[in-house]
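Only one protein chain is missing; all other protein chains are in place.
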Amino acid sequence: MLQRLKLLERLQNLARRPIFWIVTGLFTILLAAGVGSGIRSMQAPPPQPLDFNHQVHVGLGIQCLYCHPGAWRQAAAGLPTTAKCWGCHQQMANTKPAQQVLVAYAMAGESIPWVPVFIQPDFVYFNHRPHIAAGLNCENCHGEISRQTVAQPIPRQNMGWCLDCHRGRAAGDEQMLARLTDCATCHR
Amino acid sequence: MEEHKTLLALFEDLDPTAAAIERLRKLGIPDDQMNVISGIPVTEAMLGRPRQWSNVPRLALGGSLGGFLVGAFLAFGAPLLYPIHVGGQALIPIPPSIVVLFELTMLGMLVSTFIGVFLDSYFPSYRPKEYLPEISDGKIGILFQCPQQKQAQIVLALKKLGAESVAPAEARQL
Amino acid sequence: MSNPLEEVGHKWGMVIDQDLCTGCQACVTACAMENNIAFVGEQDAAYGRSLQWIRVERFWEGEFPEVKSTPFQPVLCQQCGQAPCEPVCPVYASVHSENQQINIQVYNRCVGTRYCANNCPYQARVFNWRDYREPGPLDNALNPDVTVRRRGIMEKCTFCVQRIVQGEDTARAEGRQMADGEVVPACAQACPTEAIVFGRLDDPDSLVSRLKRDGRAVQLLEELGTQPSVTYLKGGSSYGRNG
Amino acid sequence: MTEKLSRRDFLKLTAAGAGATAVLTGCGPASRYVVRSPYAEMPEYTYNGQSTFYATTCRECPAGCGIVVRTHQGRALKIEGNPSHPVNLGKTCSRGQAALQGLYNPDRVEAPQALAAGDRQEIDWDRAIRVVREALIGNRPEEIAFLLGPSPDHLYDLVSEIMRSLGGPAPLCYGTQALFEARATLVQATAQVLNRTALPFCDLGGSDVAFSFGANFLETWLSPLAYGRGFARMRRGQVGRRGFLVQFEPRLSQTGAAADEWIAVAPGTEGLVALALGRLVAEARGGLVPAAYREVDVATAAEASGVPEGTLTRLAGIFANAEHPLAVPGGAALGHVNGLEAARAVLTLNALAGNLGQPGGVFLTPVPNVHPDSRRGPDTLVEINALIGRMRSGQVKALFVHGINPAFELPAALGFTAALENVPQIISFASFPDETALLADYIFPDHTPLESWGYQKVRTGSDRAALSGAQPVVVPFHNTRATVDVLLAAIQAAGGDLAAGVPYSDEVDFLQQSLLTLVQEAGNIAAPEIRTFMTQFQQYGGWWAAEAGLDAPSTPAPLERPLRLIEPEFAGEGEFHLHVYPSPILGDGAGANRPWLQETPDPMTTVMWNTWVEINPETADELGLEDNDVVRVASDFGAIEAPVYRYPAIRRDTIAIPFGQGHTALGRYADGRGANPVALLGLKLTGAGDLAFAATRVRLEKTGRTSILARLESRIGVYGEGLE
Partner (left out) sequence: MAATAKPIAPATHEEHAESRQHLMLDPRPRGEMNAMVMESMHTTSWKFWGIAFLLGIVVLVCLFLAWGYMISEGLGVAGVNRPAYWGIFLVNTVFWIGISHAGTFVSALLRVFKAEFRRPFTRAAELMTTFGLIQAGLSIFMHMGRVWLSYWLAPYPNARGLWPNFHSPLAWDFLAINTYLLASTMYLFLPLIPDLAMARDRSTGWRKVVYRVLALGFRGTEGEWAHLRTAMNIFAFAILPVMFSVHTIVAWDFAAASRPGWSSTIFGPYFVVGALHSGVAAVAMVLVVVRGTMKNMKYFIRAEHFDAIGKLMLVISMGWAYFFFNDYLVQWYGGDHWTHTLLAWHESGPLAWIWGLMLVCNVAVPWFLLWNRKIRSRPGWMFVIGLLINVGMWCERYVIIPISLTINRMPFTWQSYRPGIEIVLGIGTLAFFILLYMLASRLVPLVPVWEVQEGQMAHSLRKFGRKTVVSVSELE
């Protein structure tokens, strides 16, 4: 009985031993790592079939709209077809590994299975056209892609992120605010 | 400074307890060095003790004010953060706001009352304390500090008044 | 000249001429095809769980042989100006669009309390009682402009808001005003007798505005003060050669 | 550079994506690693995320409406009406809308199949073409039979040409849809009264009073969308005069419900009522009663039809006083042994009204000048019966079936299924595993209409000559092949005279050659040569004459011939007339495998997913029948079981059953659902040799079981159940 009575004290004793803290600490670290990697996987750039170097291409003076021409007139910006890539690359020596991958796709006449980086949930109907029409630059939403190699997602690009910008642009204009914060603008 | 010792006197009934307190006071133990421990809520008036000060009502008032403010934020502030119109009703309709204000005021009041008990009574505290399990069996204890030299005299006086036991109080694990 | 790019806010409305409605259900099927409405199967359909956003009502009058069905009445969400469904949603899933002056249901926000459906006097809302998934390859025909709803979500007629938004965007992109009849929902588009007319009520010259001023115009459950955007043209179906 | 989702990804994105993502709404999109494959090379007319619209023809019924199909990244998404098409002017019906569920039906025949040792095995198309070639040249021409659907399309024209070239019998075209429309009977009556073998067109839109004798023109009859448009125009009225429609039929149809008055005539007496009305109209007009009506006795007609004389007189007054009166014959009124005479009586009523070729009257639709030697109307049951006889006696060695499902559609009493056993080689071109296809030795699946080329002649419904064009809106979804291509490939493989007589390289070539005659005609397409013509033909969704115009009938004085009606006769014994009508939603039953058609409520009963027996509530009370009681309906020819629907608007001596369900095949949505009323039909014929489908008598028996009908309407709210 007496021994049982000391349960609390034994717990207290246990708490004084280093092994307890080591085990607890390890467990916490593991848990946090799990959560962290889960969140990271949401925000990290996905692996792409080939490491497309945005920086180089932009540096060569190629406009965003050359490869993503949908942005200025429709909802989806679009990804370039293999034929478009090959249009330029067939005129050069493709020595880098990424270029080799492109060559393989182009020779096989297959499409490159890109993994989209900036994606929204399926119930969000994003349309590029009005954003470009409103004078936004690609960098406003996509970040400094021109300094990145493989495109990187922007963390926490969520509804509040969209709304902040919408509200800012509609500041003082009641009608515009109504349109830009209307649920049906993005959800249908 | 004199040496002080903490004693716990146990009584069966209310009347001897009251008398004992009176006696202690006469023996020079001030009220603030005494405490009564009992198994039922014995009011201070029964024993002729000074009235206990409680912060609980104040905390309750403060809590209800806090709750009211939170309610006011939810009712009047939140709709302005993202104005969404529904059913042709005003953005901030008064009658529903009253409901929100009421509920949050009451929530604030009750939660702060509860917390007030914890704060005022220093709950929870699991440190060893001077206590005897007989108290929850209906005995009334007087916990007091007395100067070393008066100890024998006081014990004798209390025993005379009907104390079941007067012993140095030992802090023990409850 | 006002800049059409800055022009916002339309009040969309519909007029349904019951004298022209033949009850053919084309609107029902067209709506289902446009809006990714799932079919529920016989058992659930028998139990009041079918998901049609528009239904054609008919009752009976008289006894045989003088019996006649009452004029067919397509009932869809009336897109109330003061919608009873809106304020009761605890999470703002059923809200009023300031922009289109319609009532929209934000599927992804819906938590499924079904209060809105209870409070809808027109019973125009339907609920996804199960995951009514369309087996492949039927899902190839799903409209990418409309969210596919899963179980536990309330849905209802949206006046084909995806078409409205797209139409507005197109007009804005082309720097012009929208023409009357440029945007029609699937039901009005299919209706063989053009009993369903859709357009802007804020434009007094639109067909729908002119029809709304007709002497036969009534609104469902007008007495509730819900200010529906759907108007019915009644009457003219008795003998009335000069109805 | 289009993002083209693979089909699997599309599944992920839509069905699962919307779901799974919603769970993690706060955390970000769950479809993180969706792969998007852009095109390797961008196809023509395809833009990122933008829809492409293709004009084609709806093939869900023979009307030939023009449709525009919205496609998106290679998938067909939505069917919309073709606004410039003269038949439907941009409108669609339920069946047209649901055609996508045929294209993407999960139960299609995905590849050619051969029956081997009772087992179905996939084969390749080379073998299929060899089989067709053998069937065409390995048999004597008279041993080959083609059984086609009722649509006047390019396949019919090609097969006609092939059989002519071979020297075999002309293909038969038939279908229950045409049967229930009483097409053959109507065509013959038109030939007799209006002097042309064609379907009449009744200009409802121009009339102010229309009497419809059994014609359910708002549901399935001939061209529902064209007639629906006419109905709307009539209702809107010319100058503030709202048109007035009276429907004569024993069971209130959807058309009757939309009409202003419904007259519940006894089955088989519609013609009698038309005659009586004719006489009364003539009398009301004053002057001499024309010879046609001299022998008509109004009192007898009133007695036989159950319509009071007073009602007849009143209606005759309305008809006589109308500016543009119109009488429409069709449907069950013509499905009696006196159906041909009834049709003549109704058409004569128009002659009496003097509206032939007048606005609001009866017209004949000019036919576009494409293969003008093809037959004009569907064949009759007599010809089908002859075919079955030949099959039974082993004279048919190879039977080709396309566009019709005879094992389901033909009355069981004909014995088609049994006769099939004596046919050594049955080749079905069905896209779906229907009843006939499952009995066939080979299934060489055709594309579904939305994947197909073609044209279809507009028989009636348009205001001008029109040829509706069809083109594929998506690439074929399965390993199917156009029947025309299969036949042409087989013929080329056969070579010889046959190949010389049918000189087409493939389907498109056949179409182009067929359309050559139209290039010079004044129409919507102005093109100097066939290639441009073809492009515009695809663009417009067909060819139609530049000017609106219909032919006025040249009548050899129909009023001068006395009209007589034989007594209606009925097949079999029983206390009820059986009124079978095609389901307005499922049509000839081919729609039963479209889940959304199954779930679209029947317009009158709001029942979904099942077959029901409509019975007058008073009669039901006498028999002790409640809603949902399963009854056994038996005729001398067969029996089916179905739940009761107490239908307030049907004669007490009649029960009605919709046709369209009762499949024993055709995939998961149709199989085993409801009952097929053609099992009940007797084999009485109309004067035109077609089946008198409304002339069967049946008996009812309670089975004691109940089966709940899925109906949209509330039995409490509509019929007050539980509230009395």
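Order as written gives the chain letters A, B, C and D; numbering starts at 1 within each chain.
The rule is short, and it goes like this: a contact is a pair of C-beta atoms (placed from the backbone, for glycine too) under 8 Å apart; a residue touches a chain by one contact, two chains touch by 3 or more.
Because the structure is predicted, anything quoted here is derived from the model rather than measured.
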item	value
Contacts of the hidden chain among displayed chains	A, B, C, D
Option touching the unshown chain, where C:R130, C:R176 or C:R213 are the choices	C:R130
Touching the absent chain when the full complex is considered, from C:W12, C:W53 or C:Y122	C:Y122
For chain A, residues in touch with the removed chain	1, 4-5, 7-8, 156, 158-161, 163
Where the unshown chain meets chain D, residue by residue	22-23, 25-26, 712-714, 716-718, 722-724
On chain B, residues whose C-beta touches the chain left out of the figure	11-15, 17, 35-44, 46, 49, 52, 54-57, 60, 74-75, 78-79, 81-82, 84, 86-87, 89, 93, 96-97, 99-100, 102-104, 106-107, 109-111, 113-114, 116-118, 120-127, 129, 131, 133, 135-140, 143, 174
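Simple rule for what comes next: only the chains that are shown with their structure count from here on.
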item	value
Chain with minimal offset from the mean of all protein Cα atoms	C
Chain pair whose interface holds the most contacting C-beta pairs	C-D
Inter-centroid spacing, chain C versus chain A (mean Cα positions, whole Å)	37
Chain A-chain B separation of Cα centroids, rounded to whole Å	56
Chain C, residues touching no fewer than two other chains	95, 98, 107-108, 147-148
Residue numbers of chain A (touch at least two other chains)	121-123, 183
Interfacial residue positions of chain D with respect to chain C in the complex	7, 10-11, 14-15, 17-19, 22, 25, 72, 75-81, 88, 90-98, 100-101, 103-106, 208-209, 218-219, 224-225, 228-229, 231-232, 235-236, 240-242, 244, 252, 254-255, 257-258, 260, 262, 264, 318, 477, 584-585, 595-601, 603-604, 606, 608-610, 616-618, 648-652, 673, 708-714, 718-719
Chain D contact footprint on chain C (complex, rising order)	19-26, 28-30, 32-34, 36, 39-43, 45-46, 48, 50, 52, 55-60, 63-65, 67-69, 72, 107-108, 131, 133-144, 147-151, 186, 189-195, 236-243
Touching residues on chain D, where the partner in the complex is chain A	1-4, 13-14, 17-18, 21-22, 25-42, 47-50
